[in-house]
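One protein chain omitted, others in place.
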Amino acid sequence: MNVETPGNALIGQSMERVEDLRFLRGRGQYIADVNREGQLYAVILRSQIAHGQLLEIDAAAALKMPGVHSVITAADIGENMPTIPLRLQPLPELEPFCQPMLAGARVRFVGEAIAVVLAESQAIAEDALDHIDVKIDPLPVISGRQSADEAATLLFEEHGSNTAITWTAVKGDTDAAFSAADYVRRETFKVQRHAAMFMEPRGFVAEWDAEHEHLRVWGAAKVAFANRRILAGAIGLAVEQIDLIEVDVGGGFGSRGEFYPEDFLIPFAARFVGRPVKWIEDRREHLMTANHAREIECDVEIAATKDGRILALRGQCWADNGAYIRTNGSVAPRNAAQYMSGPYAIENIHLVSSSLTTNKTPTGTFRGPGRYEGDYVRERLIDLIAKDLGLDSVEVRRKNLVPEAAMPYPLPTITPYEVSSELDSGDYHALLELCLKEFGWNERVKLQGQLIDGRYHGISIGCFVEGGAAGPSEDARIALEIDGMFTVYLGSAAIGQGLETIMGQIAGDALEVPFDAIRVLHGSTDHVTAGFGSFHSRSTAMGGSAILLAAEALREKIRNIAAAEFNCAPADVILDTDRARGPGDHSLLFAGLADEPIEAEATFFNKKSTYAYGSLAAHVAVDPGTGQVTVLQVSSTKDVGRMINPATLEGQAVGSIVQGLGSTLLEHMVYDENGQLLTGSLADYLLPTAGDFPNIHSTIIELKPAPHIPLGAKGAGQGEIVPVGGVIANAVANALADFGVEPYDLPLSPPNIWRLIEAARGAG
Amino acid sequence: MKFPDFDYVSPASLDEVLAILAERGDAAQLLAGGQSLMPILAFRLSAPEILVDLKNVPALDGIEIADDGVRLGARVRWRDIERDASLNSAHPLLVEGTRNISHYQVRNRGTVGGSLALADPAAELPGIAVTCDAEIAIAGGAGERRVMAADFFLGAMATSLAPGEVITGLRLPAWPVGRRWSFMEFSRRRGDFALAGVALFYDLDTEGRATGTHMGVIGASDHPHRLTSAEAIINNSRLDDAAISAAALAASEAVDPNEDIHTPADYRRGLVKTLTGRALHEAASR
Partner (left out) sequence: MLIKFEVNGAAVEADIEPRQSLADCLRETLHLTGTHLGCEHGVCGACTVIVGGEAVRSCLMLAVQADGESVVTVEGLSNDEALSPLQAAFRKNHALQCGFCTPGIITTAHALLTEEPDADADRVREVLSGNICRCTGYIPIVEAILAARAAYGGKQ
């Protein structure tokens, strides 16, 4: 179907969000606000030991407490304990590493679910935890790469090693390129374990209708359709017997909405006891159960000509994946290898990336998964090239960015899974120049390495791409209601990105009706036949394109109905704001056009990722006495092809940058050698606050449309986080040039920077 | 993270409070602002049977400025100190030091007495109290007593408060005009607990040399204490660069740093050196 790009009455406007009307009044409905008559409250009993044989669970004392209803253990679920399957990149070799819904004979990380306690109140359920006796026989703990490599202790004995899978990203001939290169540099970089840390804790409310054998679960997010399939398989129901309902969602960032054990345990409990069950996690629990992310070590070599043209990248990465491979646990290690070249034309690549299992919380995707890590390594190496060869670091970037003429430009092929991708369209150089200008590079560079008022100043710039619009498809259904309003039903999920408003803008322009005539419903499985959800910056491109198709189909239906009334050809019917007009004075209001809603549903298919792209520059000041890195300014530029709502887009950019700064400077999930998670509260896990990064400026433009998306919009919800680690680390290195300090490990926390400076002082 | 079960009373007099504490012993826990206690209960690190709220006990929330110094009742909040205009000149070190404490919402509830009783090694007020030779007023079954702050803080979260006793106030000695002072701390984010901090003051003798130097460190050992070796270097000096550097080094060597997930010991020591030097420079240039 040839779809026309809609006009710009609404698209491109910074419309105020419809969501805000309820959020600002405290009238959002989040999962903790949902209650069902007669509900029991669930609290999960979790392992306090990182690795061991689970011998016994004695709940007798707990069951005697007033208000305690039951304690569900693995025995109640049965012999065939379901496991969490992989949603993305499901390879058979990863099956042994899938997490059981409740720990069986073994526990493998602190926080692993052992039992579910049900009680008349949350407080009583928590009281009961202290009265359950758990006997675990400790086993040696795999606390990191070194102990993972030793075959002595295995997390999964059948598998024979603690390496779950190894990805290889290949392009060209690295052996030849390295032999011929004038210059080679090899370093090992580390990114620390941290997490998405969304502010609303996870939760579910589940209700089983025994009479109709139907399950309703509130609290869905991100990928409700996939989760419904997983739940159906695990719980032994048909997909049609389950509704997963999305209410308001307090942030996701790639972590919320993936299938966790509780996605099964809470519905199972509701059916098991025959009463609705409500579970809301607390923050301490969240820290040890929601996916961790990013922990990786990369030993990478770069080869270049003596005038700074990059020839090749090769190396090995080890990602600490935690105790199990969950639904998307393999994505980040894979992306780190496949996308390490980013926006640069690197013809020869050989990167191997392994997922290690350890006795820590399992990992998953967090905004820009694998890309933040890969970009950190690459941008650092580019600056090292420049320093070693005596070249200007901006010039080296200009020399190596993929030129427009070379697009579509192939990225390395990744095995297993045999997927390849191409950089689609863009003028990468133009966005670099724009960033230099917006940032005031020429003025700021005069401060490079200078000591001013006790602090050393450093600036740097980096370039990035942002993959988006993951396929395979997305559904939309639009109904013209009897009252003349249009309801848009979407498979995309809302996680705070302003979906209702953005999709309303797209629908309004596609239908050529005012914004107020549109209502958007999203996320829940009863809205559309199939959906894929919100991840990989796909909702605008995929969901928005599905809306275009559905709108076109609906308009055709309306024209047909009106034509029948007017006794004319459908081509002679004009749709005008709130009515259909025919030849002569014929007109019919949309309201009451038929006795029941008129609907059209459509699917948009897409196999090619879009690549938004841009540059990010930073100015830091480092205090050598404390190691504190103060971020004085960050400026970013990005081309998204087409903007639907500039205000929400800028909001995503600034939010993404601040998350990147948190990742680089503050956030850290710390374990001891016994696998105990020491980061036990938000006083330990340091999130950015209002005073930390006050000077962020984002510039987003429409330059090169997405070639394969009717809207022309590229996925754009997360990109700016990607370059932050590399740029800040390079800026710190530039600031501390007098000391010769080169950071290789994140985070750039005050003690880490201080130690680098002291070491340099000692050596010099 | 719901609280464990407990009873709650809010007696209308100090005598009633003391009677309940005497009767219930370890099972009773005093409650003032609750900004430290309630998180402890939320994490179920403690399981008192009864909370005894001081909110209705009279005469505990006054700020008095007199000839012999500044008196703060145990229920005086950080907010009250911030908003008391006369405290700025009556005790600038107290005002500046407490400015660093926590966040807006916490400052509306957190109290002087609560901070002293908790004795967190990184807390500002215990550090200020020790530096300034402050006196802590305590009520108990045997009557009232006063303890010098230096003798009150024994270790991390440990004080010489006896069972059944209640802190009723703090008295800081009078602050002369012309005194030189500084308060400097380092934290990862504004309002966080300090990784280390230094409070100091000195007066000038007729020849412009430092005299009566008091320097206290917070967050770098398991309790706040004076940095006597550094004080000895500063006394009788004119706070030239050499004296300041020597004092900063002495301070860093005088602490026994505790470690936590954010702060290795060598770094903490380095912070003490940095902060001492900067605080002395700041005091000298006032």
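Worth pointing out:
Each chain gets a letter, A and B, in the order it is written, and its residues are counted from 1.
Basically, contacts are C-beta pairs under 8 Å (C-beta built on N, C-alpha and C of every residue); 3 or more make two chains touch, one makes a residue touch a chain.
Since we're looking at a predicted model, the values are computed, not measured.
The chain not shown here is in contact, across the full complex, with A, B.
The residue touching the chain not shown here, chosen from A:Leu24, A:Val239 or A:Ala759, is A:Leu24. Touch with the chain omitted from the figure is made, among A:Ile495, A:Ile561, A:Ile598 or A:Ile700, by A:Ile495. Residue in contact with the omitted chain (choice from B:Arg24, B:Lys55, B:Arg71 or B:His281): B:Lys55. Touch with the chain omitted from the figure is made, among A:Val68, A:Met288, A:Val658 or A:Leu677, by A:Val658. Only one residue in the set B:Pro39, B:Gly141 or B:Gly212 touches the chain that does not appear here, and it is B:Pro39.
Residues touching the missing chain, restricted to subunit B, are 1-8, 10, 34-35, 38-39, 42-43, 51, 53, 55, 79, 102-106, 108-109, 189-191 (touch as defined at the top).
Interface with the hidden chain, as seen from subunit A, comprises residues 14, 16-17, 19-30, 32-33, 123, 197-201, 248-251, 253, 282-284, 495-498, 647-648, 650-652, 654-659, 681-683, 687-691, 693-694, 696.
Note that in this section only the chains that are shown with their structure count from here on.
Inter-chain centre distance (subunit A to subunit B, centres taken as mean C-alpha positions): 43 Å. The residues of subunit A lying in touch with subunit B in their complex are 122-123, 126-127, 130, 282-284, 625-628, 666, 668, 670, 678-681, 683-684, 686, 688-689, 691-692, 749-751, 754-755, 758.
Partner subunit A is touched in their complex by these residues of subunit B: 1-5, 39, 43-44, 186, 188-193, 195, 261-264, 266-267, 270-271, 273-274, 277-278.
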